[in-house]
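With one protein chain held back, the other chains of the complex are shown just where they sit.
Note that the chains take the letters A and B in the order they are written out, and that residue 1 is the start of every chain.
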Amino acid sequence: MNFTLKIWRQKSRTDEGKLVTYTVRDISPDASFLEMLDILNETLVRRGEEPVAFDHDCREGICGSCGLMIEGRAHGPHRGSATCELRMRSFEDDDTITVEPWRARPFPIIKDLVVDRTAFDRIMAAGGYVSVKTGQAPDANAIPVPKHCAEKAMDAAVCIGCGACVATCPNGSAMLFVAAKVSQLALLPQGHAERKERVGRMLAQMDAEGFGACSNTYACEAECPKQISVEHIARLNREFIRAKVS
Amino acid sequence: MSKTTSFLMSSVGRKMIMALSGLFLCSFLVVHLYINLFLFKSDYGVEFDAYSHFMATYPLIRPIEIVLFLGFLLHAIVGIWLWLMNRRARPVKYEVLKASENSALSSRIMWVTGIVVAAFLVVHINSFFITSRFLTPERSMFVIVREVFRNPWYDAFYVVALGFLAYHLKHGFQSAFQTFGLRGTRYQRLIDLVAMIFWLLIPIGFAAMPLYFLWAY
Partner (left out) sequence: MTLDAKIPSGPIEKKWDTHRFNIKLVNAANKRKYTVIVVGTGLAGASAAASLGELGYNVISLCYHESPRRAHSIAAQGGINAPKNYTNDGDSIYRLFYDTLKGGDYRAREANVYRLAQVSGNIIDQCVAQGVPFGREYGGLLDNRSFGGAQVSRTFYARGQTGQQLLLGAYSALSRQIDAGKVKFYPRREMLDLIVSDGQARGIVARDLVGGDLEVYLAHAVVLATGGYANTFYLSTMAKASNATAIWRAYKRGALFANPCFTQIHPTCIPQSGPYQSKLTLMSESLRNDGRIWVPKKKGDDRNPGDIPEAERDYYLERLYPSFGNLVPRDVASRRAKEMCDNGFGVGPTKLAVYLDFADAINRNGKKWIQEKYGNLFDMYHEITAEDPYKTPMRIYPAVHYTMGGLWVDYNLMSTIPGLYVIGEANFSDHGANRLGASALMQGLADGYFILPYTIGDYLATAAFKPMQDADKAVKEARDATQARIARLLAVKGKRTPDDFHKALGQIMWNNVGMGRNKKRLTEAIKQIVALREEFWRDVNVVGGPNDFNSELERAGRIADFLELGELLARDALHRNESCGGHFREEYQTEDGEAKRDDKKFAYVAAWGYAGEGKTPVLHKEPLTFEYVKPSQRSYK
């Protein structure tokens, strides 16, 4: 398969960037999107040019490193998968594909398609945990958790922190990311002791980082590679009411 | 920080104010439509005028009107505030963005539908509320309505604006319940049903009036 790529190139955080057009040829339909970029980069390096910088690591959709806006869709046209899991067979031969970095004020561009998502870590550090020291835990079966609660908590816990929710949200909101953690810990008895403080602190940090507010477009749910439901945002909102009103 | 300040300072708190004020305005729509339905009664507006008179003169109504007006104002101001905050969150736009693949148009253009509804309100209040309350309080409200709705251009604007209101409510009503954390619970079906009444039946009810006076009356 052959493709025309328009890729966002930007030398550093402060530089102006622009879309640059490249062509790649003879790509196997079974190649992943990142492997297609590898091939492009090998060609560029052979020509002595700098390769396109993009974040990636596990290449099996779990580490959350990769994340590209591909033809106007976070992680590309295929639902429920990360960029690294996207195969070129999802495109037509001779397609033109525009590739851009995640765009949000709290995700400044480092280089080309690499953005800085450490804002997520700061949100997590603001209470996205259960305060239990190593060694303090009671026997694992001392805390029974109904199966449906554990399953729902797991539905939220599968978040890979890739930032697709922010990237795709028209408001650059991180609500689905925050909700996934708040909801997971609200569903489990272990998280209850700190639930009020947690939701307040994490949301305050989210606002301080400069993420937008949720306007319930549900675009995040549609583009989330792990298909985390906006139901968890509803639960976060309930947690917020519980914390601020009761 | 007190609970109230931290509530207001939070983006989620502000969303809740949007939801709360929005639902409050929706409740007004119900009352408004209920009274207006008397326009269709074949009594040459006798009962409708009686209600109008009651609304204009009963002392308790005035404070309610003020609260209603403040509700509009609050909804608009917090809406603009959030809109600005949301715009700031993405200073550089995407070159290519296929938003239609992942979300409903109604959810993405609330600010457009909101502005149109606000403009409509200005015209609407000028045509009916200002006229009847301040300019010619002695005239029959029924007659005023009939006169205004005989103008096809006005009616066209009115119906289109109601279309925008419907679109605004299509997203806004269920969105408010999501904000309160009630969607995705066992109330989901009930909410979707009530939402349908609000975004579909109520605007149709209102839109029926100008058309009735234009063609049927």
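As a convention for this text, a contact is a pair of C-beta atoms (placed from the backbone, for glycine too) under 8 Å apart; a residue touches a chain by one contact, two chains touch by 3 or more.
Note that the structure is predicted; figures quoted are calculated from it, not measured.
Chemist: What are the shown chains in contact with the chain that isn't displayed?
Modeler: Missing chain, whole complex, touching shown chains: A.
Chemist: Touching the left-out chain: which of A:H75, A:R103, A:R117 or A:H232?
Modeler: A:R117
Chemist: Could I get the residues of chain A that touch the absent chain, sorted low to high?
Modeler: Spelled out for chain A, the touching residues are 12, 27-28, 30-32, 34-35, 38-39, 42, 45-46, 48-51, 53, 55-65, 80-81, 85, 87, 89, 110-111, 114, 116-118, 120-121, 124-141, 143-147, 150-151, 153-154, 157-158, 160-161, 184-185, 188, 190-191.
To be clear about the criterion, only the chains that are shown with their structure count from here on.
Chemist: From the C-alpha centre of chain A to that of chain B, how far is it in Å?
Modeler: 36
Chemist: In the complex of these two chains, what residues of chain B are touching chain A?
Modeler: 3, 6-7, 9-16, 82, 85-99, 101-104, 107-108, 110, 171, 174-175, 178-185
Chemist: What residues on chain A touch chain B, complex-wise?
Modeler: 6, 8, 19, 69, 71-73, 77, 98, 100, 103-106, 168, 170-173, 175, 200, 203-204, 206-207, 210-219, 222-223, 229-231, 233-241, 244-245
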